[in-house]
Every structure is written in structure tokens, then in C-alpha cells.
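A single protein chain has been omitted from the complex, and every remaining protein chain is retained in its original position.
Moving on, here comes subunit A:
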Amino acid sequence: MPSLLFCGPKLAACGIVLSIWGVIMLTMLGIFFSAKSAVLIEDVPFTEEDIRNDKNPPQTVYGLYNQVGINCFIAAAIYVGVGAVSLCQVRLNKRQEYMVT
């Protein structure tokens, strides 16, 4: 079985830190988007037509909010995966170091 180790200890540690940060921040962003926070209004990709042609305001914008929120949650899940991979790499690195010395 080929070695599953593909990055050094430092890269794996960076990966873990990045994924922890990503998970926390993206989850919170997802929560805030789902709560339709006003502060994040500029991040929601709505256009002029959305506002004008809205039959039932502000449901279009709310729908966009929800969509971005779901995107954030999925990205957070991706980072959970990245974190798990990095954790594996760190463990493998430690084991290899242990075997060599």
C-alpha cells in the first residue's frame, strides 16, 4: 500500500489551524446569514431587478440570504473534511518520526 503521507508536519499543522478557523468562522457566518443580519446586506448577491420585480418583498432577498447561508454551512463541512485529513497527516508524521528514531 503506498504511503498515505503527502505533506510534512508543518503543512499538516497549518492545515489543522486553517480548518479549525474555517469551521468556526464559516459556521458563524452561516448562522448570521440564516438570521438575516442587516450588517451582512452587502455580501448578499442581489441585483436591482430582484428588488424591483419582487412580488412579495422582501422574500427574494431573504431567499438569497438563505442560499448564501447554506453555502457557508457546506463550506464549513468541507473544512471539517480538510481538518480530518490534516489530523491524519499529523498522526502519520508523528508515527513516522517515532519509527525512524
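Assume a residue touches a chain if its C-beta (ideal position, glycine included) is under 8 Å from a C-beta of that chain, and two chains touch if they have at least 3 such contacts; residues count from 1.
To be clear about the criterion, contacts and distances are computed from a predicted model.
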Undepicted complex member, UniProt protein name, chosen from "V-type proton ATPase subunit a", "DET1- and DDB1-associated protein 1-like isoform X1", "thiamine diphosphokinase" or "TATA-box-binding protein": "V-type proton ATPase subunit a"
Sole contact to the chain not displayed, among A:11, A:61, A:78 or A:92: A:78
Absent-chain interface as seen on subunit A, which is shown: 18, 21-22, 25-26, 29, 37-45, 64, 67-68, 70-72, 74-75, 78-79, 82
